[in-house]
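As you look at this complex, bear in mind that one protein chain is not there, while each of the others sits in place.
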Amino acid sequence: MIIRIQKEAIDATEVIRSVRTPEAGAVVTFQGTVRRFSGDTEVSRLYYESYKEMAEKSMKGIADEAVSRFGIIDYTIEHRTGDVNLGEDSVIVSVSAAHREEAFSACKFIIDRIKTETPIWKKDIDVTGKETWRD
Amino acid sequence: MIIRIQKEAIDATEVIRSVRTPEAGAVVTFQGTVRRFSGDTEVSRLYYESYKEMAEKSMKGIADEAVSRFGIIDYTIEHRTGDVNLGEDSVIVSVSAAHREEAFSACKFIIDRIKTETPIWKKDIDVTGKETWRD
Amino acid sequence: MKLKIQVRFFGSVKDDAGTESLILELPEGSRISDLKEVLMKEKPSIWAGRRQIFFALNQNYITGDRELKDNDEMAVFPMVSGG
Partner (left out) sequence: MKLKIQVRFFGSVKDDAGTESLILELPEGSRISDLKEVLMKEKPSIWAGRRQIFFALNQNYITGDRELKDNDEMAVFPMVSGG
């Protein structure tokens, strides 16, 4: 039940390890990665800003709802702030559950809700250095 | 586009790395793990047997269909045979795609189809050493 | 007595506001709607060209109007885009 908003790179191996348990039959992990293209813009990196106190509270509320709705066993959510380079993970959601249906549903539920509710914003920094907020 | 049926332990870190690319915005990974309980049986390990030639062909067909149906960028599928201990991964499906919807749908599609079509069978070995095929 | 309200801006709204935060002093009994009116006068730029702007009071999204308390924290930001 870990939630972290952090400047450091995401260590997916460690995140997945944190949710594993012999009671689980399924682990589903979503990683959001910085893509080369944002529409027509060729991106060199993204910059993420958060309203940290509210973002942590928001993620906790979403994750708690996923636990009660899908009966998952454990979760870890990490979201980076600051510069995130091309190809790196900006966000990870890893979920363990007895069975795969719940694990998939809960993982998708959590990332979908984070994307619409959690107060984090990003801007593209394109290959020429031009910065554009994506909102 | 890697498909492997193997006796060796699954290295999830390596599997996820194999599908990552700067063209992808999403990676979704499913890990099936050996659970302590199978119904009322307390399991110490599972034993997997495959019809290897057909299982590889089956997985390839399923994965190809996922590529054409969901437009994913890359995938890796590994399934273990032989003894797999409590808490270890028996199967992993990792998928990269431009966006998360396709990545989730394709990953779930692949594991659902593997579970119903791919010729692999397992038996429980319970804590007393009793073996029971699960079919 | 006056209410001290900390207003914080985020994302592109912060750029348009030209500041990360400011303290507004409002008469006791002021409501969220009163705070918004003050902001519209002092920082009209944060509304310019935006379809939607979001407000959160003490880290919760606001629905409806409400009386403010001393030391409340009001956040103002654009549509979220994390992930």
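Residue numbering begins at 1 within each chain, and the chains themselves are lettered A, B and C in the order written.
Following the convention adopted for this analysis, contacts are C-beta pairs under 8 Å (C-beta built on N, C-alpha and C of every residue); 3 or more make two chains touch, one makes a residue touch a chain.
This structure is a prediction, so every number in the text was calculated from the model and none was measured.
The shown chains contacted by the absent chain are B, with contact judged over the whole complex. The hidden chain makes contact, of the residues B:T29, B:T76 or B:S90, with B:S90. Those residues of chain B that touch the chain absent from the view are 32, 48-51, 53-55, 57, 79, 90-91, 111, 114-123, 133-135.
Note that only the chains that are shown with their structure count from here on.
Here the spacing of chain A and chain B, counted between their Cα centres, is 23 Å.
With each centre defined as the average position of its C-alpha atoms, the distance from chain A to chain C rounds to 27 Å.
Averaging C-alpha coordinates per chain places the centre of chain B 49 Å away from that of chain C.
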